[in-house]
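With one protein chain removed, the remaining protein chains of the complex are shown where they sit.
Chain nomenclature is as follows: A and B, assigned in order of appearance, with residue numbering initiated at 1 for each chain independently.
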Amino acid sequence: MAEVALRGVSKSYGNVDVIHDVSLDVGQGEFVVFVGPSGCGKSTLMRMIAGLEEVTRGDVLIGGERVNDTAARDRGVAMVFQNYALYPHMSVRDNMAFGLRNIGTPRPEIDSRIAKAAEILQLDRYLDRKPRAMSGGQRQRVAIGRAIVREPKVFLFDEPLSNLDANLRVQMRTEIARLHHRLDATMIYVTHDQTEAMTMADRIVVLRAGVIEQVGAPLDLYERPANMFVAGFLGAPKINFIKGRVAASQGNEILVELAGGTRLSALVRPGTANPGDAVTLGLRPEMLQIALDGPLPGRVEVVEQLGAVQLVYATLADGTTMVAELRDRRPPAVGADVRFALGPGIRHVFDARELSITLPEGDHQ
Amino acid sequence: MTAATQTRVLPVAEPRTKVPQSPAKRRDWLTALLFLAPFLVVYLVLLVYPLFLGIWISFRDWDLMGGDYGWIGTLNYQDLWSDPVFWRAAGNTLKFAAMTVPSMTLVALLLALAVQGPGRIRAVCRSIFFLSSVFSVTVVTLVWAMVLSPDRGLIAPVVQFFGGTPFNFLGSPTWAMPAIVVTTLWWGVGLPMALFLASLGSIPKELYEAAELDHASRWSVFWRITLPSIRHTVVLVVVLQIVAQLQIFGQPFLMTQGGPANSTRTLVQYIYETSFRDWLVGYGAAMAMVLFVLMMIFSMLQLWLGRQGDDQ
């Protein structure tokens, strides 16, 4: 077990920076999720930690030691790949034993570690099967088992669940989380799926275009996104962004005027917004309600009935599409003109540079 | 927490070039060298060096026992220019290729169309048409010389049955070449047929189903769907066949010995005879170079045609 640290790490191909000056500390036993859209560099960053990609600038430290020049095999990390990367010609047992044999682990030791891993992952009955004869979920478990038996300092997961169907993904999500508690190992996990990030992470690292946008605990990021990108990336259905202009400000409170004349109040950090400034309001779908006297008029376009909740998509006066998550079994009809009211919840405000100027919750008067 | 305000060029996909760790780099090069060494050695010693040695020999008066009577410049090539047997052999070779390549391509395509698809019977037919290409040239020529034999062959009795006179194909300056072409077809059609089968098999089934729903006739399905889909393979087969057929040697050498009246003597046979019967290795090497250049032109043609196809 060990901590991982990145110090000003960059990766370039020619003149193109794929990773730009990334610094990050992952504590021992921590579960950190790298999340971001495809092409953001999250996999590259993980592969640099693994030693599968060279570091152009900066240092990668594992357990306090600089490993830039250490070969992948000597870094003491284990990785679970998106396509499992199981050796197709070997049985499950041989897949797990391969790494241990390569470092000359004594046979009884190998056997006992495999037995232990197989028990944890419920693979006991499949040890002599070839990967080909197994389901996607089972193969995924074998890939994890192959990592476990190595007893690595750090576990790396590269989008391990994206090849599984929806049900299995949910199941494996909890299994990996449970595994993390049981092994108390340092784990770094890459995904493009914000749900996985939200549900599994101790801390989330949001990446965009090779740069860390924000790092923090899931709920922190959800409630206090540093910018519109983070706010938009986390949460489903997606947060609603509504453009407006500061009509008046007094202390922490501002009044935002939206297209169509609607005015909504919000709390911002002192001195961040002056009347006339263009701002964007961020309203989570779950804080929207339908009320006769609501301030926000809209026309219902689509209603998605999910049983417990209903997603109502509506168009506002300026053509912005907004989604509200309602808990009302009788949602409005398509085409109906309705008014939305704002329930309790944070009204996020972003300035013209898309940075959050929302007043942090603790500072509410 | 830095916020990205400036826009950066986004790489479309995360590049995944395998980069070795710098201290390990030299070790990796050494590994690569170990993997490459056996091939490089045989390649340089047994292919590249002989090629240049061959070019060198073609400018010398050189005999079979290694007797080297010195540099004679382009004399060998000048002799070629005025050697009627060489021109005859070159003409025969081109004529043979001109007859074999189109018929081979056509027969291979027809057979592939006939035997593609499911079912045991078609599978057996596929095997039969391919089977004849695993025989060695000696066996093939033995079989066909027998089949074509005027007194003991397979064709003669059939001709007689219909009241004709048995005919000695291989003894006729007109018919010896076509007889060798037929032999070559029987021997060599397996590979191009298999190429066509692979290509036909990779045409999406949906195309045919859509055509069926559009009431396309079988004929228009072939011209509008099948043929355009396999045009790359047609080019490949034609060029491979040209290159292969220019090298023809065994069939005429064994069936007619180049006769009758030199009507089937090919370039390779003439190279062989010049070098190993007349001992004129320098002269033979010059001829080999001419053949090499000829084949190279057609190989280039394939590369060029391949590029053309990709541009579309």
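The rule is short, and it goes like this: contacts are C-beta pairs under 8 Å (C-beta built on N, C-alpha and C of every residue); 3 or more make two chains touch, one makes a residue touch a chain.
Just so it is clear, contacts and distances are computed from a predicted model.
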Out of "sn-glycerol-3-phosphate transport system permease protein UgpE", "Formate hydrogenlyase", "Threonine dehydrogenase-like Zn-dependent dehydrogenase" or "Glutamyl-tRNA(Gln) amidotransferase subunit A", the chain not pictured bears the UniProt name "sn-glycerol-3-phosphate transport system permease protein UgpE"
Given that one chain is not shown, which residue among A:Val35, A:Leu52, A:Leu164 or A:Met322 touches it? A:Leu52
In the full complex, which of B:Thr74, B:Ser136 or B:Ser220 touches the chain missing from this view? B:Ser136
From the list B:Leu106, B:Ala198, B:Leu227 or B:Ala261, pick the residue that touches the absent chain. B:Ala198
Can you list where chain A touches the absent chain? 50, 52, 71-74, 77-79, 81-83, 85-89, 98-99, 102-103, 146, 150
At which residues does chain B meet the chain that is not included here? 16, 18-20, 25, 28-29, 31-33, 35-36, 38-40, 42-43, 45-51, 53-54, 57, 62, 65-66, 111, 114-115, 117, 121-122, 124-125, 127-132, 134-139, 141-147, 149, 152-154, 157, 186, 191, 194-195, 197-199, 201-202, 205, 208-209, 212, 218, 233, 236, 243, 247, 249-250, 254, 268, 271-272, 275-276, 281, 284-285, 288-289, 291-292, 295-296, 299
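In this section, only the chains that are shown with their structure count from here on.
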Based only on mean CA positions, could you tell me how far chain A sits from chain B in angstrom? 57
